[in-house]
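The complex is shown incomplete by one protein chain, all other protein chains being positioned as in the whole.
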Amino acid sequence: MDFALDTGNTAWMLTASALVLLMTPGLAFFYGGMVRGKSVLNMMMMSFGAMGVVGLIWVLWGYSATFGSDIGGFIGNPLDYFGLDGMTDDQSLMAAAGVPALVAVAFQATFAIITIALISGAIADRTKFSAWLIFAGIWVTIVYMPVAHWVWGGGLLGAEGITVDMGLSVPIDFAGGTVVHINAGIAGLALALILGKRKGFGKEPMRPHNLPFVMLGAALLWFGWFGFNAGSEFAADGVAGRAWLNTLIATCAAMLTWLLTERLRDGKATSLGAASGVVGGLVAITPAAAAVDTFGAIAIGAIAGSLCALAVGLKYRFGYDDSLDVVGVHLVGGLTGTILIGLFATDKNSTWYPEGAMNGLFYGGGLTQLATQVIAAVVVVVFSFIVTYVIGAILQATIGMRVSDGDEVGGIDLAQHGETAYEALGARVTMTEVKA
Amino acid sequence: MDFALDTGNTAWMLTASALVLLMTPGLAFFYGGMVRGKSVLNMMMMSFGAMGVVGLIWVLWGYSATFGSDIGGFIGNPLDYFGLDGMTDDQSLMAAAGVPALVAVAFQATFAIITIALISGAIADRTKFSAWLIFAGIWVTIVYMPVAHWVWGGGLLGAEGITVDMGLSVPIDFAGGTVVHINAGIAGLALALILGKRKGFGKEPMRPHNLPFVMLGAALLWFGWFGFNAGSEFAADGVAGRAWLNTLIATCAAMLTWLLTERLRDGKATSLGAASGVVGGLVAITPAAAAVDTFGAIAIGAIAGSLCALAVGLKYRFGYDDSLDVVGVHLVGGLTGTILIGLFATDKNSTWYPEGAMNGLFYGGGLTQLATQVIAAVVVVVFSFIVTYVIGAILQATIGMRVSDGDEVGGIDLAQHGETAYEALGARVTMTEVKA
Amino acid sequence: MDFALDTGNTAWMLTASALVLLMTPGLAFFYGGMVRGKSVLNMMMMSFGAMGVVGLIWVLWGYSATFGSDIGGFIGNPLDYFGLDGMTDDQSLMAAAGVPALVAVAFQATFAIITIALISGAIADRTKFSAWLIFAGIWVTIVYMPVAHWVWGGGLLGAEGITVDMGLSVPIDFAGGTVVHINAGIAGLALALILGKRKGFGKEPMRPHNLPFVMLGAALLWFGWFGFNAGSEFAADGVAGRAWLNTLIATCAAMLTWLLTERLRDGKATSLGAASGVVGGLVAITPAAAAVDTFGAIAIGAIAGSLCALAVGLKYRFGYDDSLDVVGVHLVGGLTGTILIGLFATDKNSTWYPEGAMNGLFYGGGLTQLATQVIAAVVVVVFSFIVTYVIGAILQATIGMRVSDGDEVGGIDLAQHGETAYEALGARVTMTEVKA
Amino acid sequence: MTKLVTGVIQPHRLDDVKSALEAAGVRGMTVSEASGYGRQRGHTEVYRGAEYTVDLVPKVRIEVLVADEDTATVTAVLIKAAQTGKIGDGKVWVVPVEDVARVRTGEHGVDAL
Amino acid sequence: MTKLVTGVIQPHRLDDVKSALEAAGVRGMTVSEASGYGRQRGHTEVYRGAEYTVDLVPKVRIEVLVADEDTATVTAVLIKAAQTGKIGDGKVWVVPVEDVARVRTGEHGVDAL
Partner (left out) sequence: MTKLVTGVIQPHRLDDVKSALEAAGVRGMTVSEASGYGRQRGHTEVYRGAEYTVDLVPKVRIEVLVADEDTATVTAVLIKAAQTGKIGDGKVWVVPVEDVARVRTGEHGVDAL
């Protein structure tokens, strides 16, 4: 393909990449505010650590293993663009839009980073930092890259994939409902099962230590998500406008229905609920961002907000400690959005979906797309759960993934990082001597 | 009008929309840091709640009632683009700049959202959350949409409006001095009068509980305001550059004069003053952003910074509890900027104003533009005050807008949202039993 | 030069300018979180104050003195564009890229602002606010403007500068390694020497009072730095993509090597280390952002992260109180990046360097570029140190730069700004009477 | 000789208690934050799908050193000003003090108050 | 008559101490944050190139007003529940109280507990 630079599209993708990158520190605050004051730093370090490890891996073999030449529908060739050496702009994933290759690498890097970081919420307060970094490097390679290749890299959930072979349609995942949210959500469940519950789970209160930080995190996530969803168009056009607008309104609807659900069930609409509703709505609209119109977006957001609000209580009933509700928000929200596309997908009103996909049930497309969406979701759930569980079990059995009970009770920040988040009289120290 | 996509302009407007959206969470921190620790969450929830309600209303009937076909100069037709169904890019408010219709809807949505959110500062610590959400929905529809239509939608403060009929000029409001700031400022006053003072107002100290949050809010507002002002050009060109630069320097000047005023009057230049000066300068330059040159922008900022610094003390003298100085900053700043355009407007040095408007007094235009600006400001003040007062009075008389005295003293966060912002020993709870 | 607007490049530069502006409040949090709770506001006010003073100076004479017609290789003519009056788009620094003049002024303004703000970290907790504002105005004029002119304005470190006269090459400083970081770092050292140590330095612990704020600051800095580095291309193209990507991966590498260094030396990888590693990596990649490929960027980041981690302890050994490690991070990081360009510069893989510059040693260019880089660094170090020291000494001798011992011990926030950052029982006050 | 009167009260009564004590001639006191555990607890709430009982509620501790003969008055004034009549109003207790000194001057005894 | 039993304990023992005291019939107490200086210190660490010794470690203070005859029991229960056997477990002490009052009702003496 010949490459003709489009500075407008490139300007938007440079911006969108920065916006998505900001989401991971945003997540660090969303999660960090939710844990107790003795583990906020460790929680944030899991996000920052994921940036470090995944950022490097992405430019070494990650982009290539995702978007390199297809190997059996399963993964891209990691050597095609190893270290990005010799890559030219006509090889850009976004070449058709006139966006240079390295911008495409950058944008995709930010997706890989946040997907890993999302998982950390399920294993808050109790994970060894070193084990987390190792996990991040392995998981991004053997879970994220295959799944991203299947969906976006021409693999087995794409236009020539299994659903088409089955006589169904092409799965729609505009910005990462399967690749990012279902994937991270189910991986979080697997790890939460491997690591076990926090000491005192279900007995001691473990309420957020800093709710303004949670709201800051939600705000930065929302802000960055415009890059995530509208950037997934790879161009600055009307479809990007649709994705942008749906990212606004589905989120508004989800926030309101989450608050309503709380109000009806518990009597009070909480700020944690508002922040969680924002994230739940964003997750749900992600796969559908450009594939549904105004009413579809509102409906998806509204349904996801309420479903996620109900889902976050399940961990107490079933007894798994998904500490910060990665399952309740990302898995449930991701499934909601992915499946509802089967009802609401439409090709009218500045929308877009891949060639071969179809309108949803409510827009005259019958049940084909719905079935396609369900299959894509199930495939990712099964693959990601099994492989993540195996990785977790091996790490647990070898280096150990969990800190000691004493370190957990005394505070993982102090134990793993030698710090407390906030200055306090009670942590007063005296400087004795200078080392170097 | 035929539509030719300009990816550069569209890239800028997608970005600008995200920037303006971030302003509302920014405001949540600006306001949230200023209240006492027992009401920060409620304060932030008023901003987040406004996002939810206004975001949805905007895509249903808001954009249409503002920019739809004119009905008697008063409002647009809410059915033209109801739900944005069938809208095409050539109907875009920004079609001339090659920006798709949905991007225009998105950009304008963020303006409506923040305008409502601004009002909440006047009624801090004492407003029922449910009543606030209802107020938001009513106010945006019967106050914001008409005023925005008058100024930007071809209504009675536009090129064919009342000032022109009176033989004067076309009012200049580049980015929302009348529509957003005067409007929100005077509405805040009306609501503060309806709701009455906080318990202990003028007796108990009610100083900011977290000044770094106030500064974070000011910073995010400033950052987002580049989208607000430079985005109001609808294009990435030299006029946008002028608006961007004026948004920097008027703000610098206002911050410095606010600090100087404090230093001279009170002996100390405070961080609250710096943050407030930033916002005061941003407010004042908003209507003038592209219509004045470097010296005009510095002058407007400098004057506004000092005037607002003096104005925030008035509430104690006159006894209205405009808790977080919506009147002192947004009404006074908005009036300052709107009126000073009559002195400083110019068509040189990469500036712009609507056809039919004129240079200001100091730039050889005589007094016509000044008179025009004053009339536009007065019309908005009178309309907004009366209608807001009536809405407030009706809500107060029916559902009640204010929480009980006990809830106010004990903390509205706990009473309305069942939460405290920060983890504290004193709020220790025991988990007893798991519900669902 | 004829001017043809490129809306794509302009969109990117409007965005990049906003991103870089946000870095200074980001720095306010990075620094503000690092000081003790009694001086966080003053720390933040040094950044905000720098925005006010430098923003205004920049549009009055700053841009002109940097990019105006060359006077003896030393400085630009401050009268060429005084107040930006009469400036036209074809005079834009970025005219070749189709970016209007005022956008170029705006982008460059944000660089000048942050450079001053960076210095403040070296003199935390003890500097009179008024003296700081005066220092900022003087320093930006007689240190920053000359150095920026030498490197970017066609002065003595440019294509016709001293290194070329010496038969060497043209120095490479893509985004400000010499102009911003080496300059601010060595100026910080000079001021730290003039002001002397904080009371209790080396005896009392002076650990960060709010580490999440430090991480917030690091995150906002990183986010804004994409505008800083990729914006320094002045266009939205593949070179900007290279700069963006290197800004990601050098930072990832530096964060990891800083953490590794801590882990090996002190036993624990800290969150302060992660945040500092991020900044160290960003500093080091700044001059090299578009001039090195993937491996070069990773190498520069990795080396800088480790070197800076070791360097921050030097102040205890040598007894200067560079309170927040401006020397350890900005000077050392800036030198590392500037010098390593001499090893890693390359013209392959979407990179760019100025005409007349050469590949580095490892990319077949020999030692010429390395020698050139060293000379450029040394010139800036010597000039900036001497002039800053003289400015500081004069201010200290006349108006005094340091607050009284009592004010320092009692807390500079209270003494200089009449405020404490956080609401506390212990700072409870009673409102007695209303003044105005 | 002197006594130490300690009151643990509802935080929102602090301003009134301060004023009342001042009116009763008390010229100094020391205030700190505390959490109370008592009959007041029992109120339960649901938060994010789990049920909680609030256990420790915020209180303010006031300590006043008084001359022996003022003890009864100060105690009574403190109780009166702090009283709302609702559960959780708190406790006041009196402890004997063997010595008091003012740090600034080093003087001991009732003069040091 | 009554006594005031004060315990300065490790923060993570608070929940157990609360339960044990409640089981022993104590119906109220006041809790606050404190920092302890004792043998526990000595642990040094390096942070950003400088060496530190942790000096004051976080503790929780528990105050219980008890009837004279319950003093020994309450003290013993408190010690037992707080004990981990490690350095830094804290101290318990008993001070005589001359008067106690319940703010809500104004009643004095043992009935006020």
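A, B, C, D and E are the chain letters, set down in written order, and residue numbers restart from 1 in every chain.
Just so it is clear, a residue touches a chain if its C-beta (ideal position, glycine included) is under 8 Å from a C-beta of that chain, and two chains touch if they have at least 3 such contacts.
Because the structure is a prediction, the values reported are computed rather than measured.
Peer 1: In the whole complex, not just what's shown, which of B:Gly154, B:Gly196 or B:Gly313 touches the removed chain?
Peer 2: B:Gly313
Peer 1: Spell out the interface residues on chain E facing the chain that's missing from view.
Peer 2: Counting over the whole complex, chain E touches the hidden chain at residues 3, 7-9, 32-39, 55-56, 59, 61, 71, 75, 79-80, 82-96.
Peer 1: Could I get the residues of chain B that touch the absent chain, sorted low to high?
Peer 2: Here the touching residues of chain B are 202, 205, 207, 265-268, 270, 272-273, 312-316, 325.
Peer 1: Could you list which residues of chain C touch the chain missing from the display?
Peer 2: 204, 409-410, 418-419, 424-436
Keep in mind that, in the parts below, only the chains that are shown with their structure count from here on.
Peer 1: More than half overlap in residue numbers between the two sides of the chain D-chain E interface, or less? Answer same or different.
Peer 2: Since fewer than half of the residue numbers are used by both chains, the interface counts as different.
Peer 1: Taking each chain's centre as the mean of its Cα atoms, which chain lies farthest from chain A?
Peer 2: Relative to chain A, the chain with the farthest C-alpha centre is D.
Peer 1: Give the pair among B-D, A-D or A-E whose set of contact pairs overlaps with that of C-E by over half, matching residues by number.
Peer 2: Having compared contact pairs by residue number, the answer is A-D.
Peer 1: Between A-E and A-D, name the chain pair that shares the greater number of C-beta pairs in contact.
Peer 2: Per the contact counts, A-E leads.
Peer 1: How many Å are there between the centre of chain B and the centre of chain C, using C-alpha atoms for each centre?
Peer 2: Result: the chain centres lie 33 Å from each other.
Peer 1: Two or more other chains touching the same residue: where does that happen in chain D?
Peer 2: 15, 32-35, 45-47, 49-50, 52, 55-56, 59
Peer 1: Can you pull out the residues of chain B that are in contact with at least two other chains?
Peer 2: Each of 6-9, 11-12, 15, 204, 210, 216, 418-419, 425, 428-431, 434-436 in chain B touches at least two other chains.
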